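A single protein chain has been omitted from the complex, and every remaining protein chain is retained in its original position.
Should a chain be cited, it is by its letter among A and B, assigned in written order, with residues numbered from 1 in that chain.
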């Protein structure tokens, strides 16, 4: 059975669902003039929309990879993150610094999530 | 049941298959004198060979992580990428800059893929 693909662009699918697991593309903020807290908040709102679209939710997150343009923004990202995650059901996570696709992208997050 | 391991080296397996999902190692080009377009094309040809070996194909790709030595090579990588992927079935993807294992490695790609 073919994986289900959501929000396809020329290069990628924002979400790929296979066997009740969703693989998300690295998400970035639409408003790249925001600081890291603002960008993280926008990314997590995007994630919510995708989770709803596939019939899942924050409590089903399996793992997250977080890239920060400047690791000095670690605390700011974490503030938005801690406000958002399901406190009883946080995903596995790794956070590293990386130069991202555009100079004003300060944070990018990639999720893997289970579907109930 | 033990995962199936293909092309083992002292350090890693190029491909690990478990429950009809294949986890590939980060692939790099054999000819590291090539530019980013050339290296990407070599990597994707390697991926094809592994996909064939495990009875899968480009339409079953779930996700890709792409590391570029210089994020300025984003467009070049994308040209080779767009020529290669199944336009109707693109994987989820994240692309970031990173210094890679050898100075002349300009791009490295890691795939996760389903097996029909």
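Things to note:
Operating definition for what follows: a residue touches a chain if its C-beta (ideal position, glycine included) is under 8 Å from a C-beta of that chain, and two chains touch if they have at least 3 such contacts.
Since the model is a prediction, treat every value here as computed from it, not as a measurement.
Residue B:16 is the one among B:16, B:34, B:54 or B:115 that touches the chain not shown. Residue positions on chain B in contact with the hidden chain: 1-3, 5, 8-16, 18-19, 23-26, 65, 67, 98-101, 108, 110, in rising order. The missing chain lies against chain A, touching residues 20-21, 59-65, 71, 74, 78, 81-82, 85, 87-98, 112, 114, 116.
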